[in-house]
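Comments concern the structure below.
For this view, one protein chain was removed and the others were kept in their places.
Showing subunit A:
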Amino acid sequence: MCKVESENITFECETGNYHTFCPISCVAWLYQKIEDSFFLVIGTKTCGYFLQNALGVMIFAEPRYAMAELEEPDISAQLNDYKELKRLCLQIKQDRNPSVIIWIGTCTTEIIKMDLEGMAPRLESEIDIPIVVARANGLDYAFTQGEDTVLAALVHRCPEMKQKTRNDFKGDSSADQRQNSIISVFSPKKHSKKECVVESHPPLVLFGSLPSTVTTQLTLELEKQGVHVSGWLPAQRYADLPVLNEEVYVCGVNPFLSRTATTLMRRRKCKLIGTPFPIGPDGTRAWIEKICSVFNIVPTGLEERENKIWEGLHDYLQLVKGKSVFFMGDNLLEVSLARFLMRCGMVVYEIGIPYMDKRFQAAELSLLEKTCKEVNSPMPRIIEKPDNYNQIQRIRELQPDLAITGMAHANPLEARGVSTKWSVEFTFAQIHGFTNARDILELVTRPLRRNQSLESLEWTKLVKSL
């Protein structure tokens, strides 16, 4: 299937000299998502400096993450890794008492071959807190792929059977787990509701970390079609990780989760529903339709719903129509966003992307292709591992109306008269589902609206040598 597509869309690969965030940045949103977690990034000053500067204000809010900063004796193995980690994890346990500690392996642990996966189970039993290991390093991954590695690691911690886990709880004497089972006893209403729905179709688990308001929206959206979501990976709390086994259908909400998808299929035998991602009303509709079709449900009122959303976007669509956009590529959301923006009437010159999993993104790619045909627009080039230097030459030639780019290039491009939007904002803003389509356009049109309000002033190019 992917071969067919690649005949139509052109894929290119450049040098990989591009700017993106280090994947350890995923702790920024994941520690907030998983409320009872603690993220320990095992790395050097460089990692710490990045986190401290990239996450800015969050640092001062007593975050539930920290660096295990490796010093020279750690690198040269004068100190025992295991003992050092134990000391730090005990300190974390004492200060914060998290339900799970997630170790983030970095480039350095990779190079000195620190056996995190080997140490974690030992330490876990010693200090009695689950330790999950994710290797989110810059040697292998870019930016949002960090979340992918963490979620893939969490898959192994999801219970396999509902029944069995409950029995486990009864056998277990640990206090907070008992509390969990008590809570489930005291909320019978919720349960009965769940069970009656569950019978109509096999369990569905959605994966991808989204703010809880957005998970509610998407869950409700499916509920309207009679599709019940049995769980999310990740859940709000570590203890609430969803049940995963061969009966479970899984579906991703973000394009950068290919590793998680693979793990779900291979390790838990879950059935993956390959869909476009619920970004933009077109994507959301396609996402719901595909899920419904898998469960043999005929969706109702979706078309009207989508049209209604588009109507609501009318004012923004006027602004973006016919404008051109250039994605430099740094967070893997690019294909979905490009597809949405084409549907909005924009012309996409180039889709830069750090990594393209043609299998995981197959449905998204074919929707992109379909969109191209329907809006009668030329097929954009997809550039994997782009080269920022070359891209800037191309931006100079093409003079797009909007460049979606990282913060390293935004100000220099603006100074040269190219309007930009920081790509990072798409990662942190709420962009999923019907409800949030407006928020995407709010971001995309911001530089265009700024241009309108400053239109009468003539200083658009603010560098001397042009």
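Methods note: a contact is a pair of C-beta atoms (placed from the backbone, for glycine too) under 8 Å apart; a residue touches a chain by one contact, two chains touch by 3 or more; residues count from 1.
Convention: contacts and distances are computed from a predicted model.
Its UniProt record calls the unshown chain "Light-independent protochlorophyllide reductase subunit B", which is the correct pick from "Mitochondrial ribonuclease P catalytic subunit", "Light-independent protochlorophyllide reductase subunit B", "NADH-ubiquinone oxidoreductase chain 5" or "Trafficking protein particle complex subunit BET3".
Touch with the chain omitted from the figure is made, among A:Asn8, A:Asn97 or A:Thr213, by A:Thr213.
When you scan A:Ile112, A:Met265, A:Val298 or A:Met379 for touch with the missing chain, the hit is A:Ile112. Residue A:Gly138 is the one among A:Gly105, A:Gly138 or A:Pro203 that touches the chain missing from this view.
Annotation for subunit A: contacts to the undisplayed chain at residues 16-17, 19-24, 42, 44-46, 48-54, 56, 59-60, 63, 65-72, 74-75, 79, 84-85, 87-88, 91-92, 107-108, 110-112, 137-143, 212-213, 216-217, 220, 308-309, 312, 314-315, 389, 392, 406-412, 415, 434-435, 438, 462-463.
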